[in-house]
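Read through the structure below, which is laid out as structure tokens, and then see the notes.
Here the complex is missing one protein chain, while the rest keep their positions.
Showing subunit A:
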Amino acid sequence: MTTFLRIYLLALFGFVFLPIVVSLLFSFNSDRFPTLPMSGFTTIWYETIFADPDFWRAARNSLIVSSCTAVIATFLGFCTAYTDYRYTFRGKSLFLAIILLPPTIPLIIIALAMLAWFAPVGMSGQVWSIIAAHTVLTAPFAMAIIRLRLNQIDESLEAAAWNLGASEWRAMREVILPFTRPAILSSLFLTAAVSFDEFTVAWFVSGLNKTLPVHVLEIVQGTIDPQVNAIGTLVFGISITLVVISQLLIFFRLQREAA
């Protein structure tokens, strides 16, 4: 059984990562067409994209969008997670259902809805319209990560801070924030990664302010160009780094607590 599971796991990872590895390999291949055997090593595709002002514009947009999204989504996620942890009120389950709804809606529907909503109010095609859309998409992830952390808190901890002379805001700063810090950092990295990668919604609402994934699509639509492999490799590299940092933050925290 374990042998079977091992093979299954290998196959699974193979299907997920092989295309990415192939893309990485061909980003260094001197031939324009992705055929085997590879013709020779080159960094020309990277040089091409680094020389392209469109790439830099898209990269800058992606960076702004993902970092702003991460901060806003994590802030909102923290607020909702804390509200859920601390308070009970009428309609709380409805409140939570609405907050956690976005990931269950197909991206294309959200994208169309965003466009339909942004266009008439004149918010379409701006960098911050992508930020707004991505915040809606990623805030539920932030909420989930931080809520999980708050699950582990000893409920007396906050009351102990009040008892020792901390006002509610002070207790939030001195106890709740330090306690949830690993989750907050983890959420920042994860939401940044999701936003950095996200294509569908960005494509609909970005207009002329393309992000990197949108830029990639536009190249692909024109020609077969190994630049795409190079950009893809860079985007993947950044995203996976963010996700890995996010996971490590959770993992080390759990390990330290288990010790």
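Simple rule for what comes next: contacts are C-beta pairs under 8 Å (C-beta built on N, C-alpha and C of every residue); 3 or more make two chains touch, one makes a residue touch a chain; residues count from 1.
Simple rule for what comes next: contacts and distances are computed from a predicted model.
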| item | value |
| --- | --- |
| Per UniProt record, name of the chain withheld from view ["Fe-S cluster assembly protein SufB", "ABC transporter ATP-binding protein", "Nitrite reductase small subunit NirD" or "Pyruvate dehydrogenase E1 component alpha subunit"] | "ABC transporter ATP-binding protein" |
| Touching the absent chain when the full complex is considered, from A:Pro106, A:Gly122 or A:Gly165 | A:Gly165 |
| Residue among A:Thr2, A:Ser93 or A:Ser156 that touches the chain left out of view | A:Ser156 |
| Option touching the unshown chain, where A:Tyr85, A:Trp117, A:Phe179 or A:Phe199 are the choices | A:Phe179 |
| Residues belonging to subunit A that touch the chain removed from view | 154, 156-157, 159-168, 170-171, 174-175, 178-179, 181, 257 |
